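Shown here: the complex without one of its protein chains, the others still in place.
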């Protein structure tokens, strides 16, 4: 997608100094710019870059006065940083809206309804009795089973698999190859050493504004629902087991896993590669450090935890510092033992 | 899928008290029921819920005598818990069997044979010389390469990728977006710092009754076979490297990884986020705790291991308790050192 500097200045209510017909097709940091890019200068610390940048245009604060010659076209605005952010959002919105209509071949089952202004990519599959809202984008090579609901303006990226009976709210984004609603890992051990599959008959519910990264998995409940509340953000390669509930606006980073029937509170922050055992409850605003293993319920709100098993972050750091110093501690212990032997000997 | 209470009672050989024409479309715990659900009451501890449940029907033991009015229709059976389990299995079986026939467009290569009563979903791809058994379900958007065998009644979920020469037994289930048989990670370092790819020419064999979760990866052998024995259950996002062998009825939880050429015994339990190094052998019935890292062979059967590096569970717990107490231990060490200095001084 391409814009002229003149179109951008109009969008941002800015004044142009330089060539207003230059075409912009990308954005870059001022120090990494190349022809065709637009950058911004808000902090005077970076001012030197504006005299050497390869970017074609730079958004600057209205009080900016160049000390040397500037090759780039300048767009003067009230607040350069805010204007740049608005521009990026506008750019992304236009790209997102570029897709619409139905590509062929695509598949749609009996009694499934699709709202207005939707996109259905080639090789996408929608089963029976689905209800797809307005403005929903279903990218190519996706699979939606039967009885699925998807709220307005949600985006289902390529290769996503959504199992029967899943309910997805409005403005959700599910990135490529993520799987929602496959069977929870439930097997009953038998006397002969084999395992019998426990039927997994529940579903998954994603409320509004949920984002799920690529190649993640969210299992359906054994009975009832696995629930991801409004505003939750989940990264790539994350595992959410059956009957888990994730509270509003909680964030979960890449490669973390949450075991079955655990309830995570609201506004928690779970860093990368964290493991959380099943059947526990975690209070609101809990922060869990990378690679931690959480083994029991957290009742007090707002704690910062780390380690495996996880405990108070500062205590964990203190212990880890001493683990590093264990060889030294052992030396000191030996020293004391030697002194004792000597003094025992002397005492004899 | 919907049933009337009357159909369900017939299935379970039960007696109805209440409206036999009510329609059931889901199952729920008695405390979480809603209209359209069926629940069960087996343990008198939960009896109070039967007077308030929103479920439309409840399966009860034949000797159950209500103490108050019950809104739900009751189905009296010999054993309520067993009957409920039978019902869930029957329900799941019927759902599973609901799919059959061939949806279009789908692709099948030369010389590939498909058995009776199979399902081949839209956008599914089957290469050349494959042999697919009876009752096999191949969901939409799947890829099967060449020379693949799949045994009777196995289910290949949407987005699964199966590479050339893979052999899958009977009654296996492979969940969405799992990859079976892609190249093992084998590269030979060269003098100039680059790596040369070692050809990976073996295959993967899954015996009967194997279940593999979503987004997992099982690599083909360099030569020979990566083998997953009968009854093995593998969860989501699990990595099985080349030339690994997993023994009968072993269970591997989410996000665990097993490195190349390792042999895991029968009836082992590997918890979540475990890492196991390559070229080792693990005895039967070994239990490995979550987030453990196993670095050497285990010869004795039935051990419980934990930690990274993994060792006896109880010893690990004892050490971890002391790691938590390291700041206190260091204080005690300082105290002793101070006393010594004092006594040394006094001794002079």
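Letters A and B mark the chains in the order given here, with residues in each chain numbered from 1 onward.
Methods note: a contact is a pair of C-beta atoms (placed from the backbone, for glycine too) under 8 Å apart; a residue touches a chain by one contact, two chains touch by 3 or more.
Just so you know, these numbers come straight off a predicted model, no measurement behind them.
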Touching residue (missing chain; options A:6, A:267 or A:304): A:267
Full-complex contact with the absent chain, from B:99, B:287 or B:311: B:311
Hidden partner chain, residues of chain B it touches: 105, 107, 123, 125, 141-143, 159, 161, 163-164, 177, 179, 182-183, 185, 187, 193-195, 197, 199, 201, 215-217, 219, 223-224, 237, 239, 241, 255, 257, 259, 273, 275, 277, 293, 308-309, 311, 315, 318-319, 322-323, 326, 329, 332-333, 336, 339
Chain A residues that touch the omitted chain in the full complex: 26-29, 32, 88-89, 91-92, 95, 103, 105, 121-123, 139-141, 157-159, 173, 175-177, 209, 211, 213-215, 231, 233, 235-237, 248-249, 251, 253-255, 266-267, 272-273, 290-291, 320, 323-324, 326-327, 329-330, 333, 336-337, 340
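One rule holds in what follows: only the chains that are shown with their structure count from here on.
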Centroid distance [mean C-alpha coordinates] between chain B and chain A, Å: 25
